[in-house]
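One structure, as structure tokens, below. Some questions next.
Removed: one protein chain of the complex. Kept in place: all other protein chains.
Chains: A, B and C, in written order; residue numbering restarts at 1 for each.
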Amino acid sequence: MTTHTLKYDEKAPIPEEKLHEMYHYLLLTRTIENQIDYICANQTKANPFLIGKGYLSIGQEAISVGAACTIGEKDWFAQSHRDLAAHLIRGVTPLEIFLQYRCTSRSPTQGKEGNVHFGPTDRHLIGFTSHMGQNLAIALGTAWASQYRGEDAVTLTACGEGASQQGVVHESMNYAAVFKLPVVFIINNNGWAISVPVKEQMIIEDVADRAAGYGMPATVVDGNDVMAVYRAVKAGVDRARKGEGPCVIECKTFRMTGHGTHDPATYVPKADKEKWAKHDPIDFMKNYLISNKLWDEDRDQKLRAEIKKTIDVAVNEAATDVPPDPSVAVQGVWSDPSIPVE
Amino acid sequence: MTTHTLKYDEKAPIPEEKLHEMYHYLLLTRTIENQIDYICANQTKANPFLIGKGYLSIGQEAISVGAACTIGEKDWFAQSHRDLAAHLIRGVTPLEIFLQYRCTSRSPTQGKEGNVHFGPTDRHLIGFTSHMGQNLAIALGTAWASQYRGEDAVTLTACGEGASQQGVVHESMNYAAVFKLPVVFIINNNGWAISVPVKEQMIIEDVADRAAGYGMPATVVDGNDVMAVYRAVKAGVDRARKGEGPCVIECKTFRMTGHGTHDPATYVPKADKEKWAKHDPIDFMKNYLISNKLWDEDRDQKLRAEIKKTIDVAVNEAATDVPPDPSVAVQGVWSDPSIPVE
Amino acid sequence: MVKMNYMEAVRDGMRQAMIKDERAYIYGEDVGFYGGVFGVTKGLFEEFGPKRVRNTPLSECAILGEAMGAALNGLRPIPEIQFADFITVAMAQLVDCIGTYRYRFGYNLPITIRMPSGGGMSIGPFHSKSLEAWFIHSPGFKIVMPSTPSDAKGLFLAAFEDPDPVLFMEHKRLYNTISEDVQEGYYTLPLGKAAVRREGNAATIVTYGGMVGLAMDAADILAKEDIAVEVIDLRTLWPLDEETVLNSIKKTNRVLMLHEAVKIGGFGGELVARVCEKAFGYLAAPPLRMGAKLTAPPVHPVLEKVFLPQVEGVVAKIKELLQY
Partner (left out) sequence: MVKMNYMEAVRDGMRQAMIKDERAYIYGEDVGFYGGVFGVTKGLFEEFGPKRVRNTPLSECAILGEAMGAALNGLRPIPEIQFADFITVAMAQLVDCIGTYRYRFGYNLPITIRMPSGGGMSIGPFHSKSLEAWFIHSPGFKIVMPSTPSDAKGLFLAAFEDPDPVLFMEHKRLYNTISEDVQEGYYTLPLGKAAVRREGNAATIVTYGGMVGLAMDAADILAKEDIAVEVIDLRTLWPLDEETVLNSIKKTNRVLMLHEAVKIGGFGGELVARVCEKAFGYLAAPPLRMGAKLTAPPVHPVLEKVFLPQVEGVVAKIKELLQY
């Protein structure tokens, strides 16, 4: 085979502000999602605060944080359904997130969409479609357009290991390789596709092994170590930016919640969950920062308090929003509003 | 990676009758397809003898012959559109082939289908659907049913290198590996998908390299050496029959005709064609047989004359058939003929 | 008789098929020990074991390909497409391979494809759709959309026995919301036979699946104004029980076609056109339709209410018919 492992310096220094930024987003994401989880568990069915379920990234935030922190405004992120962090990093506010979940009048998707079916395109995110791996194909186009115009923007795109068994993922990876598109494919391997464990989805250990079949380099990283994710994705991004084509980065992690907030996930072996709980991405990063004297408990308390306040403000603000106007339901299918929908 | 090359004895002896059988089918297939090619080139548009175009396997017959000769009646072959030989080996007669191409009243598909959109299921072939890689997914089911009942039947399935860029092929290979299905995936890599050369379809050399990404063994063989194909596929079949799961066998060959009989294929570099012409699967086999004293010119002449006669008889017989009765057009959608189609 | 909700009835249908016929097996994403994302297959894994109740990877093309090959090789597969909406990733296997096989090659494909359909649950664009119109326009399918527990079970077993591919489009909003006494053991109800759910002579509502309840509610409201609406539940969309529909229209002379699917390009248009072709002279008013708007199904209930037909709308349409 002509392909190889994506090489990068596993000890490459990361600027201190970047480390702090990543830690901040880890905490921010976790706190928002804990809040969503809490609300979903406690709201009444008759008068819910949030509509529908939360599909959370609790325990696997480092992937989205590490990845999204490697790129800039001009770049794109065609994200998965567990990429709340990428939204925040690309400028979506906690208020927008809660409004999106509330589906109320000021929601960025006007109440037409809910929860993770989101991704404001003006921030170079791609609205998520339920059929899972589809954003990998869309990433081909954002990347191609950059290449077409001779720009050096890159596109990140992500999906779960479950989605990676879909046909569209195969087509997308091969196509990216053929046209040497500036795409970095990120696989969030969290061990489960709803209730189906990874061992029943594929018999190989690593989705990353498939990259060789497209002529791309790949690597597997600890998805709960945000610095490892950052370094690997950054290497992929740098390569892509130089015109060297796509690559695959598989991030091993674990889904610490149910598939959605409705799912108690009793099918997940306790031992697995406990093992991964000991390797929480936030604790891991905090330990790293503290033991390297880049952080202390005092600042930590302060940051957490600040984040809590931000979120409280966002939730309170979101609470004031009202249901969408019914007329919204029939608007926006076409640019020309005179085309009938009935 | 946990996977490996499919190992087999590249010098494994092949019984003499098998060698003769394979040579016979190589010649029979070639002669039928030459006849189809000739008819297509010479018939009038207004009153055609055959309806539509021929999608021929000229120059790559050894793949279908070598593969189909490894299995028995109880086994299945979910074939590609260049597997005429497999049809013949599984008992379809030259007359049926010409009737199928003529689309007349006695055609096995009653004139509803034409040319390679064929594959009588009672002979454990799967009717071909144009969307290319689809038969690989259907092979999962025939194989599963055998496994389910505890039988040791295997299923061969085939597609081109072009089709192998489709999503369905990815899903099928992974799925077969997960359930350890008795399937042998055969890739006919003939260098072209209509006018698109393999270099524009993928940047790897061998489709077979993808097998590792599913945890299957694979091998690449000279697709114009029928003995090599036979040995490799047989190894895959034996493995599958023992319950050891699927594998991939890529057969390198070259499309010596246009994509169809309508296509002069002026886009194919002359040098490539000339190179492969020197490695014709029939000449190759004939040389092998003669130099091993298993064959002589005399027998060869006789066989060719016999085949020519068989085909002349078939063509003449097919010529007597009449167009289908118009009523056939609206029959057979459902088992219950009273369900309206209008 | 045992009281069952709609979900339990579908499950019992599957269970009876599995008990009776060794060739039956159930598979799809999450249908194993999890019992499916709605719980429909709960307990079947324990009862029938991993060979006959099997999880699959997220690979719908492979799932439907398997169904076809397994049916050709003697089994009677019962695949699940987790939400009908997701069939879009496997349309070639469904419409091109499965739907046309019998016509092209003459072999039966006894496959029952379960596809939970329909909306009204605030779960938005890709978990709410009713796509039956696509499949009626495609040759080769029988299409069942039951509206009651008894029908769900009896029609499931008829679908299972049928030699042709059947799309069994249960309505997920009904799973836990309706229950009734259901016959125990194995029984079938004929495919292609509509049910007159309520008799009346003022106007006819032709409907099916998730909209039968709404039609009955509208009929209740109208009954208070002494307007007697006949409600026909098609149960099987194809083959269509045209006779029952036409007979009703010959009596009431007014008809509303009601479905949850998008109205534009929906099955209602086919019904209207067939009625025009076969009973135009009986029509005292234009045959009308109600269905969803031509948008993606929106999430917020306020919006989804606009998207989907509502009872007031049905009542208004019937009055429109009467006042014509």
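The rule is short, and it goes like this: a contact is a pair of C-beta atoms (placed from the backbone, for glycine too) under 8 Å apart; a residue touches a chain by one contact, two chains touch by 3 or more.
Nothing here was measured: the structure is a model prediction, and the numbers come from that model.
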Visible contact partners (per top-of-document touch definition) of the missing chain: A, B, C
Contact residue for the chain not shown (choose from A:Gly54, A:Pro94 or A:Gly119): A:Gly119
Residue in contact with the excluded chain [from B:Glu33, B:Glu113, B:Asp225 or B:Glu250]: B:Glu113
Touching residues (missing chain, whole complex) on chain B: 51-52, 103-104, 111-114, 117, 129-132, 162-163, 165-168, 193-196, 200-202, 267, 323-330, 333, 340-342
Absent-chain interface as seen on chain C, which is shown: 85-86, 88-89, 91-92, 95-96, 99-100, 103-104, 125-126, 133-134, 136-139, 261-262, 264-273, 276-277, 280, 285-289, 294-296, 324
Absent chain, residues of chain A that touch it: 76, 78, 109, 112-113, 117, 119-122, 126-127, 129-131, 134, 136-146, 148-149, 155, 167-168, 171-172, 174-175, 178, 332-336, 338-341
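To be clear about the criterion, only the chains that are shown with their structure count from here on.
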Chain whose Cα centroid lies at the greatest distance from that of chain C: B
Distance from chain C to chain B - Cα centre to Cα centre, in angstrom: 40
Separation of mean Cα positions, chain C and chain A [Å, integer]: 36
Contacts with two or more other chains, residues of chain C listed in rising order: 56-57, 59-61
Per-residue overlap in chain A, given as positions that touch at least 2 other chains: 165-168, 200-202
